[in-house]
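Left out: one protein chain. Kept in place: all the others.
As written, the chain order gives the labels A and B, with residue 1 at the start of each chain.
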Amino acid sequence: MKLLALIAVLMTGALLLYGTIDMPDWGDPHSPASIHVSPRYIEKTMEETAVPNVVTSVLADYRSYDTLGETVVIFTAAMACILLIRRPRT
Amino acid sequence: MELIISKYNYWVYIILMMIGFYAMIGKRNLVKKLVGMNIFQTAIILYFVSTGAKRGASIPIVEGGHGEAIHAIHAAHYVNPLPHVLMLTAIVVMVSTFGVALALIIMLYRRYNTLEEDEILELRK
Partner (left out) sequence: MIAHLEDVIIQTVCRILIPFIQVYGLYVIAHGHHSPGGGFQGGVILGASFILLCVAYDINEAKRRLNEKLNTMFCSLGLIIYSGIGFVCLVLGGNYLNYSRLGHILPVDSVSARSLGILGIEIGVGITVMAVMISIFLDLVSRGKHEEGLE
């Protein structure tokens, strides 16, 4: 059973390593993740929101709807734990 | 072959992912499987945050934000902030999943009085 798991893990690792041929290099400033919309967030954050921390202004102003969904997710996790574990006092 | 060896940072992420993956499918105890899932998720978060790195760039907090002097802001001086933002959400989802999974393990222990996967499958027959 463990030998089968080890073979599956090694094959998956080899396939993933084969897939990294097309990936961008380490620290490339022209990789596709850094040229689409994030320069606009960095350049416009001081004149539109007056908050120097770009991560906070993106998380709480430009993408505040996603943060609302994430807060609902963690609230739902607490409710799920309460409903599963707490027993009614008889 | 040189293309695979030159991207050495991806080796670290893949080795960490495979350690977590082996713990998820190779171990028999339920809590050990859960720890393997946690290692897997941490490796994915590390991979995503590393796609935003830039050579010679500093953290994504605009300098000179206290006073009124705003210099010209170049995007190449600052690390890409979008993966950091998305991974904050992913960390919160990781914690929520871990909490609910531990609650489910407590319910399984109340019902079957054991935490080994093969004993639970035996008791269900």
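Rule of thumb we're sticking to: contacts are C-beta pairs under 8 Å (C-beta built on N, C-alpha and C of every residue); 3 or more make two chains touch, one makes a residue touch a chain.
Just so we're clear, the structure is a prediction, and the values are computed from it rather than from any experiment.
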Interface with the undisplayed chain - residues on subunit B
59, 61, 65-66, 88, 91-92, 99, 102-103, 106
Provide the residue numbers of subunit A that touch the chain removed from this figure.
47-53, 55-57, 59-61, 64-65, 67-68, 71-72, 74-75, 77-78, 81-82, 85-87, 89
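The working rule: only the chains that are shown with their structure count from here on.
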Intercentroid distance (Cα basis), subunit B paired with subunit A, Å
9
Enumerate the contact residues on subunit A facing subunit B in the complex.
1-2, 5-6, 8-10, 12-13, 16-18, 20-21, 23-29, 31, 33-34, 37-39, 41-43, 45-47, 51-55, 58-59, 63, 66-67, 70, 73-74, 76-78, 80-81, 84-85
Can you list the residues on subunit B that touch subunit A in the complex?
3-4, 6-7, 9-11, 14-15, 17-18, 21-22, 25-26, 50-55, 57, 60-63, 65-66, 70, 73, 75-76, 78, 80-85, 88-89, 92-93, 95-97, 99-100, 103-104, 106-107
